[in-house]
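All protein chains but one are shown in place.
Presenting chain A:
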Amino acid sequence: MMSELEIRNLTKHYGETRVLHPVSLSVERGEFVTILGPSGCGKSTLLRILMGISEASGGEIHLAGKRLDLAPPEARDIAMVFQSYALFPHMSVAKNLGFGLKMKNVPKDERAKRIAHVVDICNLHGLLDRMPRQLSGGQQQRVALARAVVMQPSLLLFDEPLSNLDAKLRDSLRHDLVALHRRIGTTSLYVTHDQAEAMAMSDRIVVMNAGRIVEIGTPLELYRSPRHVFTAQFLGQTNLLTVEASGTGGRLPWGQVITLDRPATGTAQVSLRPENIAIIADENGVATVSSVAFLGATLFYTMEIGTLSLKVSQAGGVDPLSVGTRVSFDLAGPVHLLDHLPMAEAA
């Protein structure tokens, strides 16, 4: 069976510069998938090709079993929420919401019904007569969302829709978005460079870097057992260390012997999350605290072991250790071994 959205070997280059190396991805019906990657890695390019604004240099796209990439944007049954909101500044909120339905020749009473419905689910009561410039950023983004949702498209695209909002608003809109997706169940592809956003919202995350898909997985999989160094570093904080492995045993640079979560031989790389290191003050410890940051819910330390420095985090309920304290530490559970893959083969 074919997935709802199938992207096969999509490439894009501008002259000599390759912006997308062959990218393949399938999204199931009703899934919320996030494309996560640093700025400039080709996320927007991918969305623009899906929308039909930009032409792919190669590859195919299928949506709901039909070839998509040959149709013009207006015939694609895809709606998009833009980072800039892209509301029509010369139309009231009501007209913005009705524009797409009018273009698709939806009859007037059906139009009214669907607008009333999105006004309800996007909480736009009382804003219908306003012009876009009379709305706050959060309200504008809710209108942009409603304008896309009212189309009842097969696929919803989001290009960093929350990145122009302040932190608090971003959090609350993120929750609204998740609740909305649960309610309408539209297949969604969401682009962001914010790993916290990706972790909080997604069924699956597609990690992208430099025009390639690095790795795909659920937030839990990617956080706990990433295959690639890039993923380990991009999702949350981590300590990357080399070990001398033999079977499931490994020796850290300072001689400590640990258990690995998979067997390996020779030199290998592990990812050790800061929260999996437990430290206690110990005059005979091998490490020294070199910095402390109190972030409320967590305490964040760096500690030095010889020439290496490790990041450690701790629940913020205890009194912080002061800089210069000698500490010893325990590692919780087996340490995660990363794959030894060069970038190009990671996908």
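Quick note on the criterion: contacts are C-beta pairs under 8 Å (C-beta built on N, C-alpha and C of every residue); 3 or more make two chains touch, one makes a residue touch a chain; residues count from 1.
Simple rule for what comes next: contacts and distances are computed from a predicted model.
*Asks:* The chain that is not shown, which UniProt protein name from "FeS cluster assembly protein SufD", "Threonine dehydrogenase", "ATP-dependent DNA helicase RecQ" or "ABC transporter permease" does it carry?
*Replies:* Result for the unshown chain: "ABC transporter permease".
*Asks:* Identify the residue among A:36, A:49 or A:80 that touches the chain left out of the display.
*Replies:* Of the candidates A:36, A:49 or A:80, A:80 is in touch with the missing chain.
*Asks:* Consider the whole complex, including the chain that is not shown, and state which of A:110, A:129, A:166 or A:261 touches that chain.
*Replies:* Here the residue in touch with the unshown chain is A:129.
*Asks:* Provide the residue numbers of chain A that touch the chain removed from this figure.
*Replies:* Those residues of chain A that touch the unshown chain are 48, 51-53, 72-74, 76, 78-80, 82, 84, 86-90, 92-95, 98-100, 102-104, 128-131, 134, 147, 151.
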